[in-house]
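Handing you this structure, nothing more for now.
With one protein chain removed, the remaining protein chains of the complex are shown where they sit.
And then chain A:
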């Protein structure tokens, strides 16, 4: 386990030092075919709240609350009048949100219900199909989907609009739409909020993936990532217990060597954007110690309480609480 971790660490550090790949036929750079087929097989389980994805269902309200609280905190910091009127229930209204790796649409639906103009993308076509099917039965959204006939598509710019696209972050960034997944012209180029929750541990080139996600964020926008730390605890809980012992999660869903530690994520953004491409400030001030400035980034551990069957957020920037699941802003 420790030798694999060292190998993984060296591999990831090497990836971090890599230059960004030139965008040509880059569709496979962020996606991993084995992962896509694994999730496509499980796609019908997405909305079974007691099944495969029950942990994700229980995590959803907590991570939505984190997103809302973070947006409110920043909006109040930046508001001229102190932002008394900014409330968590309404802070997402009208914002352009991109949910990368939306899966069955668990997060996308919640964000759209809160008034965001949400675009959910996933590399697996069957996930998009399931997400669209589920959302079509619910009158809370104005749904557009690449898997539904285009005649019935409402506007993608209205509030509560939910758009599902079978595509990747690379395709969204490329200047022309690819022939097999036509993008509606009204999809913005950059978004107020980009979320990639529980995705990073499934991509084969994490640094490139983070780079694409970061490029999709508008200046002054927000990026949310959640994943699992590459620790023995995470292995014990998410793979040994969840997959092998209790069988709640299908074997092979998670690969420990692909987990990313919170320190690695923070270090990535301390050197991003890389000096070769653009001079100027990094996303996180690269000071010598491990302090993370409050207005630049935050790490919060996500802890599962099996007695209540509910997730809780750990204290701000506590790496000790982020030893298994965590969310990063």
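The rule is short, and it goes like this: a residue touches a chain if its C-beta (ideal position, glycine included) is under 8 Å from a C-beta of that chain, and two chains touch if they have at least 3 such contacts; residues count from 1.
The rule is short, and it goes like this: contacts and distances are computed from a predicted model.
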Complex member absent from the view - protein name from UniProt, among "E3 ubiquitin ligase complex SCF subunit", "GATC amidotransferase", "Dynactin subunit 4" or "COQ6 monooxygenase": "COQ6 monooxygenase"
Of A:133, A:234, A:249 or A:327, the residue in touch with the unshown chain: A:133
Residue among A:49, A:78 or A:285 that touches the chain left out of view: A:49
Chain not shown, touching residues in chain A: 47, 49-50, 57-58, 60-61, 64-65, 68, 88-89, 92, 109-114, 133-134, 137-138, 140, 308-310
